[in-house]
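My questions all concern the structure below.
Here is chain A:
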Amino acid sequence: MISIPMEFGLILAGTLFVLGLIGLMVRRNIIFVLMSIEIMINAAGAAFIFAGAKWGEPDGQIMFLFILAMSAAEVAVGLGLILQIYHKFQTLDGDTVSKMRG
Partner candidate 1 sequence: MILIWLIAILMIGGILAWISQSWHKNAPRWIALIAAGVDFVLVAVIWLQNLSKVDLTGQSQWLFEVNYQWIPQWGISFFLAMDGLSLLMALLTTFLGLLSVVVSWTEIKERVGFFHFNLLWILAGIMGVFTALDLFLFYFFWEVMLVPMYFLIGIWGHENRIYAAYKFFIFTQASGLLMLLSILGLYVIHGQNTGNYTFNYFHLLGTDISLFTAAWLMLGFLIAFIVKLPAVPFHNWLPDAHTEAPTAGSVILAGLLLKTGAYGLLRFVIPLFPDISELFTPAAMMLGVLGILYGAKLAYAQIDLKRLVAYTSVSHMGFVILAVFSLNELALQGAVMQMICHGISTGALFILVGAMHERIHTRNIEDMGGMWETVPRMGGVGMLFAMASLGLPGLGNFVAEFLILVGAYQVSIFWTVLATVGLIAATVYSLRIVQRVFHGEKIKDWKIPDFNVREMVVMGSMIAVIVWLGLFPQSVLNTAKHTLNSLQQRKVIEQTAWQTDSQTLNQNTSENKTIIK
Partner candidate 2 sequence: MTATDFFSLMPLIIIATAAVIVMILIAVKRNHSVVAGVSLAAFALAFLSLFRITAVTPHTLPPLLIIDNYALFYMGLIFAASFAVTLLSYNYLKSYNFNLEEYYILLLLAALGASTLAISQHFVSIFLGLEILSVSLYALIAYVRTWERNLEAGLKYLILAAQSSAFLLFGMALVYASLGSMNINDMAQLLSGANLGPLALIGFALMIVGIGFKLAVVPFHLWTPDVYHGAPAPVTAFIATVSKGGVFALLLRFFVAIDIYNYESLVIAFSVIAIASMIFGNVLALLQNNVKRILAYSSIAHLGYLLVAFLSGNNLSVDAATLYLTAYAITIMGAFSIVSLLSGKEQESDKLEDYRGLFWRRPVLSAVFTAMMFSLAGIPLTAGFIGKYFILSAGVHSAKWLLVIVLVLTSVIGLFYYLRIVVAMYSAPTDDMPSQPGISRSVSFSGVLVLAGLTILLVWFGVFPQGFISLIQNMVSSLQDVYLSMIV
């Protein structure tokens, strides 16, 4: 098996992370924002796996499982919230859901 250097993996994870960030910053639709966040969290999970691989430990993969579970919970709550927001605001545009400022 050819071992891929960890750095490459981390760069991949980092790229994913930044992509998620960009999505977060530019998308207005809350659903897409939520998706971008999922990308970021999963990128972090990937980074854990690469790190675990480097040290030859299962810890990274265990962490990934936790991350998966928690992000599922988060998305669940998030979708619930989005539902309510759509009820109330009749839109999913993140920018319009900003009454409070200053």
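Selection rule, in plain terms: all candidates are chains of the complex that A comes from, given by their letters.
Keep this in mind: a residue touches a chain if its C-beta (ideal position, glycine included) is under 8 Å from a C-beta of that chain, and two chains touch if they have at least 3 such contacts; residues count from 1.
Everything numeric in this text was worked out from a predicted model, so none of it was measured.
> Name the candidate, out of 1 or 2, that touches chain A somewhere in the complex.
Of the listed options 1 or 2, chain A touches just 2.
> Provide the residue numbers of chain A that touch candidate 2 in the complex, in ascending order.
6, 10, 13-14, 17, 20-21, 24, 30, 33-34, 37, 40-41, 43-45, 47-48, 50-52, 54-55, 57, 59-60, 62-63, 66-67, 70, 73-74, 77-78, 80-82, 84-85, 88-89, 94, 97-102
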